[in-house]
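Working notes, beginning with the structure itself.
Missing here: one protein chain of the complex. Every other protein chain is in place.
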């Protein structure tokens, strides 16, 4: 069902935990669809120096959280905000079709944390829309 | 499928053949339904001294012909005309439901031969009706 | 290479008992004739299915002519529901079922709804039980069929089938029960129960997959489902799965002859599991009725965690268990059964179903409890919901 990479990141998820006084925190998903992801960012000089997550969800949700956080660690905020679910999918050697929405959720969780960071920095974030990853409206149009 | 008795009478049918100058000959059934029975009677002093048959038909048709001819051999014409398909069925330890019509055919073949005999004797036989055993109209009401 | 495997998902499927496979073996090898053939090899196969039919009828309390073999429990359910609905559509187009049926019932019912039938779904209480008074109220003059499962596949709740069937009979409505989870676990006798149709599936009671059976009481109006040759008294065409039929009958026999002992065994394991889990793990609930439940079924909800993750981690420890119905693993929605008994979504998502079988042991139960404890803890540490909960409790 899941690739070896997925199982690896599910079994030994990287970056699980919280960051006290994080510079950005984002949470997406909801209980109705069964997945919730929360991402904490530590940012210094526009560089993501640390990232942690907590996830309630299936194996794919845990693995995409783990992989997505790995992918943005050490990157600039600019780079991190360009992370796509597709990049997460590829890094995990794919997901079963019904689980692709989890990668969307990971992308959105990071976007939400960045939005929170920018907001705290005093930026105008009103045009940053965060999808909850499970409304079904866009999930199908993403791969 | 068939009882041992049926298989015995099918494998070693009694009374197969013709009787030259028979006193009564009856044939029933038709090709459409796949069974034809022809019965020859030799009758002396109202006693059936010999009986032979020829049958085109399934295993049950052959076996019922064999058994029916056995049952009337040595009997009076009166007794023979009372032979029922039920008696043939019982003597054979039964037949599968779809094959019960064969026993009806055997009864009718004998009736037809007796009718022929009576006719040759100058009796009025207009009220003796011979069923062809496969019209489906009565077969179902007999057991 | 040897994997440690602890199989506790007997409600999903069972292995074939060696004795059952032994009974099937001749029909997988030398006795391969088509039962419709009149020669020796055909007759041997015919004899085998006739005997299997008689045996099946005997244990169910039915007449051999009331037993129809099908290709699965799903087929039996589909046939019963569509077959009765269509055959009796002149009388009416209303059918009644429950909110917690298996998809093999819900989906054919939904199909009928789209074809213009009306459907009433009886609700269940928080233990999954149907109130017979609700059935009584729901029956209308145009109701032709009531279909209520004997025992639920997820939470194990056993319905008061006799009482429900009695209500239907009094009102002249045909009563079907999906007994796929009940057969082999509890004693079922169609005559005692007074039901009209019953579905079962061999692979749930140590028989082979791909074979099921529909009991149809004499006199019940039912359309044929599979049209073709004259098999199954012209009601279910297709060359018979002889080895499957023989295997199902053999499995049924073993099940009925061993029912009390098997029940004791399952109950003991379930009790141990429930007690230990409640002892050692907080924020857990047991789903389903405490008393009216299948002896080998235990269904927990662990708060703050999600079922699939739990299953996968248990799988890595060799434990083969389930979260809700295996058939719905293609879906993202939480189990309709858990929602129907009133669980909120987050708790419905965190369910774990353990269903014991004949070979499970108390040592295995203890190992399972250890693994559950460790895994639940690990997942809770990872859960944002648990974080919130702890934070709230602190403040």
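Note that the chains take the letters A, B and C in the order they are written out, and that residue 1 is the start of every chain.
In this text, a residue touches a chain if its C-beta (ideal position, glycine included) is under 8 Å from a C-beta of that chain, and two chains touch if they have at least 3 such contacts.
In this text the structure is predicted, and so the values were computed from the model without any measurement.
What chain B contributes to its contact with the hidden chain is residues 7, 10-11, 13, 16, 18, 27, 31-38, 54-59, 61-62, 98, 101, 134. Take chain A: the residues that touch the chain left off the picture are 1. On the side of chain C, touch with the chain left out of the figure occurs at residues 3, 5, 7, 9, 12-16, 21, 28-30, 32-34, 36-42, 70-75, 77-78, 102-108, 110-111, 201, 203, 208-211, 224, 226-231, 234, 237-244, 308, 311-312, 314-315, 318-322, 325-331.
Quick note on the criterion: only the chains that are shown with their structure count from here on.
Taken pairwise by the contact criterion, the protein chains link up end to end in a single open path, with no chain closing the loop. Of all chains, B has its CA centroid at the greatest distance from the CA centroid of chain A.
Looking at contacts between chains, the pair that accounts for the most C-beta pairs is A-C.
Annotation: 89 Å between the Cα-based centres of chain A and chain B. Chain B and chain C have centres, each the mean of its CA atoms, that are 55 Å apart. In chain C, no residue touches two or more other chains.
Residue positions of chain B touching 2 or more other chains: there are none.
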